[in-house]
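All protein chains of the complex are present and in place, except for one that has been dropped.
Up next, subunit A:
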Amino acid sequence: MDVAEKLDILADAAKYDVACTSSGVSRGPRRGSLGSASQAGICHSFAADGRCITLLKVLLTNVCAYDCAYCVNRASNEEVARAAFRPRELADLTIGFYRRNYIEGLFLSSGVIRDADFTTELMIETLEILRDEHRFRGYIHAKAVPGASPELLDRLGHLADRLSVNLELPSADSLRLLAPDKSRASILSPMRQIMASMAEDADTRALMRKRTTYLTPTAPKRKTRAFAPAGQSTQMIVGATPESDHHILNLAAALYQSLGLRRVFFSAYLPVNDDARLPSTDAVQLDREHRLYQADWLLRFYGFKVDEVIDADAPFLDPLVDPKANWALNHLELFPVEVNTAPYETLLRVPGIGVRGAKLILRARRHATLREDALRKLGIAYKRARFFVTCDGRYAGSGVAFTREALRAQLVSPIDGGRHGRRADRATPGQLSLFDAVDTPEKAAVRGEGPKAALAGAPAAGARLSRARERRPVPTRAASGTSGAGAGAMARRARAVPADATPEMIFA
């Protein structure tokens, strides 16, 4: 099998991993070394699905000992072609692509071949060839394999720029059901280790910069690489299991806060396997994923607290209105604000004004009083913002009543996701699936009945989960009726989360 064929198989196997960023570390070029890294990252191409290609995203091998229900590479999928790169092959390919400006670096993930330690050793070997032999200064994102020993993870972190451990599913119950080989501990403990190593590394460097003795400081003979200078990220599948947006966003917020993650990625569940433990619907919840990312942005860049974005009474995000507009509609008493005097934090809360727009307003208003035409020129979404701002005392949203319902009608913006493929036949609220009613032996096994009960790994959890799914309202419908009849029933189910919750408490 030649390298191109392997690349075909192993890129195909890696494509369901959604994380693809080359951001978070700035490293200038150096003579004699190849490559550099820029803080914001560079997208080198865009695939037919519109997602960016910035790194060579491949698996080292798609041979996998684990049997996770949702994964295309699971051990029980016998028809999938299997391949493995030799470490040197992959390193040479990366360099070849990098020299042609196809990529920003390597995204290395892997199926679990033999065991987690063996897999990690192979990954380390690949990265060592890149970093030491090719003197590669570009970006490397490596996946930490759950269950690998801490020493290997430490070595991996010193070679890579970003590490990630996939949470896979938003709760430990779901994980037990769908990924029986992984556990809460095997995922969260490497995350904690990565955080601790990064803190330790930063401390050491700070100490070395300080002059602690009267002796002449000497630079160390050999510079050590920083431990994962671009931090860590994670991803979870949305829509394969019944967790609410409320649960998912609280988990994401806790990960940002207590584990210092740089990114949490959401991946709409795509059916790739036939499995009774998985939803039988064919529609992909891409719109839900989109709203989750919008909420995620509010948490990271707009200074929102998670309980401002979503609360337990309406545990799903509104599919018709974006989360920021939704917040504004629920807090009309705070609007309109005067663009010429409002502080940055307040400007960020106005629908239609983003981070860039707010910063431009701050710059421009130091020199002149901003009126409507100036705001339009600055490139903010004036059509939306005009209902929530006054320009020099003048309110431009007149003609529409300043009430929740009237403004909501103005701000409704269905997600434009293109006109092609599965995107076009999106999940319709209340649509029945032909196969929901059919009871199969596998489904019975998942519920913990019949001889195949052992199949599901954890029957008790499975039973709880599948009952939950039967009761589960279709998210899109539930979310649109914040004041509707279904809200009461959901309020009982969505648990309120304390403000300082750790990921362990939520990921239970």
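Simple rule for what comes next: contacts are C-beta pairs under 8 Å (C-beta built on N, C-alpha and C of every residue); 3 or more make two chains touch, one makes a residue touch a chain; residues count from 1.
Note that contacts and distances are computed from a predicted model.
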Protein name as given in UniProt for the chain not displayed, "GLPGLI family protein", "Outer membrane receptor proteins, mostly Fe transport", "TIGR03915 family putative DNA repair protein" or "Xanthine dehydrogenase family protein subunit M": "TIGR03915 family putative DNA repair protein"
Hidden-chain contact residue, picked from the options A:88, A:114 or A:363: A:363
Hidden-chain contact residue, picked from the options A:114, A:225, A:331 or A:377: A:377
Missing-chain contacts mapped onto subunit A: 3-4, 7-8, 11-12, 14-16, 28-29, 31-36, 42-53, 56-57, 93, 96-97, 99-102, 270, 284, 286, 360, 363-368, 370, 374, 377-378, 417-423
